[in-house]
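Of the protein chains in this complex, one is absent; all others appear in place.
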Amino acid sequence: MDFMAVQTEILILLLLLSTLVTDLAMAKGASRRPVAYLTAAGLAAILAHTCGLYHEGASPVFYMGLFLADNYALFFKQLFLLGMVFTVLFSLDYVERCLPHPGEFYSLLLSALLGMCVMASANDFLTAFTGLELMTVSFYILVGFRLSSADSGEAAVKYLIVGAGSTAVMLYGISLVYGAGGSLDFAAVSRNVHLFTAVGLAGVVLVMAGFLFKLSAIPFHMWAPDVYQGAPTPVTALLAMASKAAGIAVFMRVIFTAFPYLGEFMLPLLKTIAALSMIGGNLLAIRQTDVKRMLAYSSIAQAGYMMAGIVAADYFGMKAAMFYAMLYVFANIGAFAVLSVVDAERGGTSRRHVTGLSQAAPMLAAVMTISLLSMAGIPPTAGFAGKIYIFTATVERGNLWLAVIGFVMSMISVYYYLQVTKAMYRDLEPGEETLAEPLPVPSVARAAALVSAAATLAIGICPESLAVLTNFASQTFMQ
Amino acid sequence: MFDFALTHAWLIPLLPALAFLIIGLGTRRDKDASAKIAITFSGLSFLLALGVLGAVITRPIVMADPFVMKTLWAKVGDIELSMGVLVDPLTAMMLFVVTTVALLVQIYSVGYMAHDPGAGRFFAFLSLFAASMLGLVLSVNFMQMYAFWELVGLCSYLLIGFYYYKDSAREAAKKAFITTRIGDFGMLLGILLVQLTFGTMDFVELKTLLPTYIWETGGGILTIIALLLFIGPIGKSGQFPLHVWLPDAMEGPTPVSALIHAATMVVAGVYLVGRAYFLFSALPVVLEVIAWVGGFTAFFAATIAVTQRPFKRILAYSTISQLGYMMLALGVGSLTASMFHLMTHAFFKALLFLCAGAVIEAMHEEADIFKMGGLRERMPVTFRCMAIGVLAIAGVPPLAGFFSKDAILAAAAEVSLPLYLLATATAFLTAFYMARLLFVAFFGEVKPDCPAQETNAWMRWPLVILAALSVVSGAWGHFAGFGEWIFYGPVGEEHIDWLIAGTSVALTAVAFYLAYEIYVMKRWSAYEISRRLGVLYRLSYNKYYVDEFYTVIRNTFVDKLGAVLYWFDLHVVDGVVNGLARFTGGLSGVLGLAENGQVQRYVAVFYCGVIALTAYSLLIAAMLLAVVGGAF
Amino acid sequence: MMDPFSLTFMDVFRFATHIGLAHFLLLAAVLFAIGLFGLLTRRGLIPALMCVELMLNAVNLNLVAFNRYLPMPDLSGQLMALFSIAVGAAEVAVGVALAFRVYRDRATVNLDDLDHLKG
Amino acid sequence: MDFPLLSTVLLAPLAAALAICLLPRESRDQIRMIAAGTMTLATVLTLYAYAAYDTVEGGMQFTEEVPWITDLGVTYALGVDGISLPMLLLTDVIGLASVFSSWNIEKRTKDFFVLLMVLIAGVTGTFIARDLFIFLLCYEVVVIPIYIMVLIWGSTKRVPKEYAGIKLTIFLLMGSAFMLVGVVSLYIAAGGDSFGMEALAAAGQSGVLDENFQIFAFLLLLLGFGSLLSMFPFHSWSPDGYAGAPSAVSMIHAGVLKKIGGYGLIRLGLLVLPLGAKFWAPLIAALAMVNVLYAAYIAMVQKDLKYIIGYSSVSHMGYVLLGFAALNAVSITGAIANMVAHGIMASLFFSQIGYIYERTHLRSVPELAGLAHHLPRLTVGFMLAGLASVGLPGLIEFVPEFTIFVGTLSVYPVCAFLAIAGIIFTALYILRMLAKVLFGPRVERFAGVPDEQGADLVPLLLLGVFLVGFGLFPELLMGVIRSGVTPLEPLLAQLSAAPAMLGGGF
Partner (left out) sequence: MNDLLSLVHSLVNGGMDMAVEMGAPDLILAGIFYALAGVAVLSAVGVVLCRNVVHSALLLTASFIGTGCLYIYLDADFMGAVQFLVYGGAVAILIVMALMLTRRDDMDHSNPSRGLFHQVGAAVVAGGFLLTMGLAALLSPFREAPASPGDSAAGLADLMLTKYVLPFEVAAILLLIAMIGAIILAKGADEA
């Protein structure tokens, strides 16, 4: 057993335990900021540490090839860490004001992170499943964490019910794949010809359904809007970026290592689902007035874009999907950092609440706009480069229609993103003057938002910086 | 001296242009300085034109061998658009006429505009017009001609609308521009086709290319080209049916009417046909069309002029009528007669208009001739000049009109009897309405409240000079051999057909007599006559309802159609756009209904997806099984 | 592959009396479907959780049966089932806690009353 | 490497935007000065480039090249040739004019100039990019600032400004979506290793892209560039958009942004997909003809000044399209020249309308009258723009229009004939408008309206100089364009034999 392969997870676990202990050691009623700083510092340190783990050649393996610490996993872990660090930072104020048990909040964040990291590295169904469940259960709790809000509880219940249904399906699928493949190891399963039986194929699609639930791809998306809307804003952010990315990470690994020979079978399905997600997500978002809910639908569409990258089913497609997942993190950090501040200050996230933001906090309005434009894929934000990567890969594989849908829908998406921009920038009507009064913005949140916007622009203008990393990571499957 | 003038002929239009710039950018607020600048530059231009005339007379520059200078203006693809000067006797004559009239009118305007605060602007526009007109005259190719053609149109527009605060002037200017624009459209098409057919628009080159072309391919397309080209002159020279703008153009200041709408710009159409006569004369069909359009216009306008009351309007219809004459002359193949008439007409019509200006100014803007009367005594100089003008246009020998009109009648008679008869009838009518004008305005009793006084010196002297020119130019031209100088084809022999001349003189005399009896002696009541003529009178008085016809056309085919298309744009083109947007929004709403907040619905949908996926996988599995059989 | 139209009574009888993998798979499917039906129809949160447990239980049966009837090298199927039990328990725990939480907010734990978030 | 002139021109507005961001809201004067100074610098540099451009040599000059995104084959490649140089000049001149047109904006001045600078930088980038990726990037950059500017500083007339803004934005973006698909498939089909325009053009002309593909890809591009160029029936965003936008935006939009459509059609459509261009040309010609007449007719019944000019610009773009569709050196020269001409003219119009609106809050023709009495300078501006629009010689529009007509009449006789008839209708609506707004009896209501002076006069002077200068000396413009079009002649000659839809002409 090579414990070096799990060093990231061990570090996270240690951090998790230290937050628990710190929280317990602190006086009741005392500010939990130290825990937050500890978490942020620890995560930043781990993030820095992981940077040194990229490697050439063979990747460290935990035991019998079951847990891979390859560049691919590393990339996603960094993505999760990044999302988590920023979320902790921009939500400092929000957590303190709106959540009753901030100490445990950070512990739960870390456990979710741990689950994601396990998922990214998992090379067998059992590990992947436990990682997934660790993340999911943590999120059930996190979603319901805002005890002062009934919506939060409702969202958690819905997430739990649908999530449990999805867990059941995924387990069913795993069981069938286990039966057909004769093993739980991805590598072993891939070699078993029985995968081509009815049970095997049914198992494969059920497993897929389980992961697609995490991606909130249509038709497995129904939970997303309600949960996103009801969850505490930082949690929504994580659901959108990290949870989804974790789903993508394990999904791609499953597809490319466990079912590498099922391409002909799965691609039509995935293409259809990608197309449905792009169309449905964007269409449904049009009518939304709550920004978080709108972002939920938009995240469905984003999942569609990423899947469009995946269905290219080659090096370029993977690279594109990973690239997109990463830039989506930055876009989400920006958007949700702003929403967190707005939510904390104005007590809501509907369009009404962001009205006049361009005067109350011009910087936030600008960051929000940039982030939304990145999601829409408008240059010079990162989203544009991401879409070019994705749809270049898609077209290269002959799926022009998917690219048409993708581009057209992303332009439709501009409509609803701009509705938010409009609310922020429009002239205030009589009676709304108070909305123009300067909004106190916590400096850390401001910094986080600025950094994310800067990163979005930087990646947009110079995508190479990120592309190098994704190239490196996606070579994993080419070896 | 003459050489200098010839090689610097390009300065002739540029000098007034310079004046325009100086006035426009600098002195437009200073009336006197503007006038001085304008007149100075016009004068220089006039001197140069005289020099060119001298050069043409003294040097062997004839119609067949013009002096050409040109420079590249723009090059597009392999097409070179050039600007330059082409000097031949025709040009020289036109230069002389234009610069003379322009100079005189500018001098006259000093007096006329003495009390107008916009005089600076007026002189600027006049200078611009002179520049454009001279540029047009000097054109080396169709493109240049078209360019300056448009520019004179612009100046006409600006000057008709000079009193921009008057609604009528504003409308008249607009009408003038748009009506001539219709002609320009045809002409532009013609020019483009010339370029496409011959690969050049240069007059000299075309002249050499044309015979070969006709020899090789016949005249079919050329006829179309020529007819299209002729649409331009129809608009610009006020030929039927695009003549409607010219009477309205009298809304402009009277010097403008004299210069632009009588002497120079309106003859640009005639000049164009003359310039491109090598083309038109080669196409008999086209010539016939030109002749008939000209002849009809001449007669048609004359019948209208008979019943009009405003001073300048009568002159305007008279101008149309005379332009018809010129066209007629071209149509019957006599470039010489046409150009001769063009020259004499320029002088006597400018004279008439300037007189009209003097009278109207003296009458404090009263234009109706029936409100005048007895001006003979109040304004003796003006009366004498006016009388010379009337006699000249009526063709009373030995004034200018007699010679040029006789030449046209003779040419028409050679070609076609109906045209000759039409022209003769026109001559009679012309004499009648001009006599009517003269008698009504200047004879009879002075009206009690008549404010008229003799005009000032600035206005008087140009009248005198023009009157002199009106007297001598015909005879001078006739005896100095105009026909040997400006001609196309074989040189026409200079003679006077005494039968034709006699007839027309006799008719003129009759017309004068009738007018005298009716309007001076009041032997017959004009009112009674008009009542007797009934429909005919009303038709004539209302200008045959051509304007009304156009109004209907415009309302129906422009404004109504525009409104219909706008409706189409808003409700169909934009409707589709908005409809798509609404449809998308609606779809969003409908799809959103699925999200009803019921978590069990969510689970159900999830499982529906699962079932669909599974069913698909079963299908594939069954197919695989069918293929592979029990190989597992 | 069985051809459903050429099945004789004996075939059916033989299938019914020789318990094998297929029986367990079918049983699991039935249990799962019952659980699913319950999940979709029970109004209460707690009964719905119970139904989820039924479904997970059905899956475990699958895993164990595969492990038993097919030549698996080790007991990973059972282990998977074990983990699934653990996960199921955790989910139930959280679900029950959520039930308290929701009951406090809304004074009901009926799923169909939880429709404040929608659209 | 020499002084990076084009980079400076491109980045100066961005730098200005950043600098303005850092200034406090209240220092309006500094903000304006920075914007004006930057644009003056850019204009001077561009004028220098224009003067220094070697028309004999031709081709891309002032080139800069830095590898950018290696795995997509994107290079930061800038350069100008005879086609893009006039466009660049147009951009900077109009940009400078628009800064002065916006001189009196007091509401959220800082935001306005930041967005304006970004907008100008974006447009500049599209014209000097030699890499398709950069072209697309810059093109889409401009849409969003426009939206925000319409939203904040726009005006609600027939339609709410919010509607106008979103319609414009979504319309253009939908067009660009198809364009993006086209570009991506083009990139893949050409080998998928370079976005360089020269490389793509080489692929397109050497037969790497087969005919069917070219036809398909061109259609996609046409949808994008056609909407941008307001080709019928994709034009309806344009009048509403201009009507809703503040005058600086209208100026830049009508003056330059629209031209990206025409420029793109030539640069991408023709050079990269010659067979596709040839195939669709008859359709374009027919639509162009509809554009000219249809929009002119509609302009005739408009009441709002901005709508008149909006439809007028739709109409004029018809000529550009027609020139493109004829696919010969003369007509394409005309199309390019016409874009420049219309740009100058339309932006002059919009700046003058903006001034009227700013001072009187009126834009409706029936409400305005007799402005010539009180506002002689404005009258001059209006007259210049109007007369140029009518195509008078001596003003900028004459030679380009004439050139287009020469180039197209033999190729599409019917379309060209009808389009030429458009000059009558143009005269009709322009003169009606001028007559009503400027002339007529004195109206005391406007007696207190001050005439243009100081900064307000700058757009008139600046644009007027080009309007008359290029009009009197067209070779200044045509010479440069010719150097850009001449290299196309062999390609165009080859194309004359290529198949087109509907047999090629009508």
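Going by the order they are written in, the chains are A, B, C and D; count residues from 1 in each one.
FYI, contacts are C-beta pairs under 8 Å (C-beta built on N, C-alpha and C of every residue); 3 or more make two chains touch, one makes a residue touch a chain.
In this text the structure is predicted, and so the values were computed from the model without any measurement.
Among the chains on display, the ones the left-out chain touches in the entire complex are A, B, C. Touching the chain that is not shown, out of A:70, A:93, A:133 or A:154: A:133 (per the contact rule at the top). The residue touching the chain not shown here, chosen from A:26, A:45, A:147 or A:462, is A:147.
Interface residues of chain B facing the missing partner chain: 600, 604, 607-608, 610-611, 614-615, 617-618, 621-622, 625, 630, 632. As for the chain not pictured, it touches chain A at residues 1, 6, 13, 16, 20, 62-64, 66-67, 100-101, 104, 107-108, 111, 114-115, 118, 126-127, 129-131, 133-134, 137-138, 140-141, 144-145, 147, 156, 172, 176, 179-180, 194, 197-202. Although one chain is not shown, part of chain C still touches it, namely residues 1-2, 16-38, 40-44, 46-47, 49-51, 53-54, 57, 60-61, 64-65, 67-72, 74-76, 78-79, 81-83, 85-94, 96-101, 103-104, 109-110, 112.
Quick note on the criterion: only the chains that are shown with their structure count from here on.
In summary, the chains found to touch both chain B and chain C are A.
Ranking A-D and B-D by contacting C-beta pairs places B-D first.
Each chain gets a centre from the mean of its Cα atoms; the one farthest from the centre of chain D is C. Between the CA-based centres of chain B and chain D the separation comes to 35 Å, rounded to the whole angstrom. One inter-chain figure worth recording: chain A and chain C are separated by 29 Å, centre to centre, where each centre is the mean of the chain's CA atoms. Chain C has residues 36, 39, 48, 111, 114, 116-119 in contact with two or more other chains. The multi-chain contact residues of chain B, meaning those touching 2 or more other chains, are 592, 595, 597, 599-600, 603, 607, 625.
You'll find the chains touch as A-B, A-C, A-D, B-C, B-D. Of all residues in chain C, those touching chain B in their complex are 1, 36, 39-41, 48, 111-112, 114-119. On the chain B side of its complex with chain C, the touching residues are 592, 595-600, 603-604, 607, 625, 629-630.
Contacts from chain B toward chain A in the complex involve residues 584-585, 587-589, 591-592, 594-595, 597, 599-603, 605-610, 612-614, 616-618, 620-622, 624-625, 628, 632.
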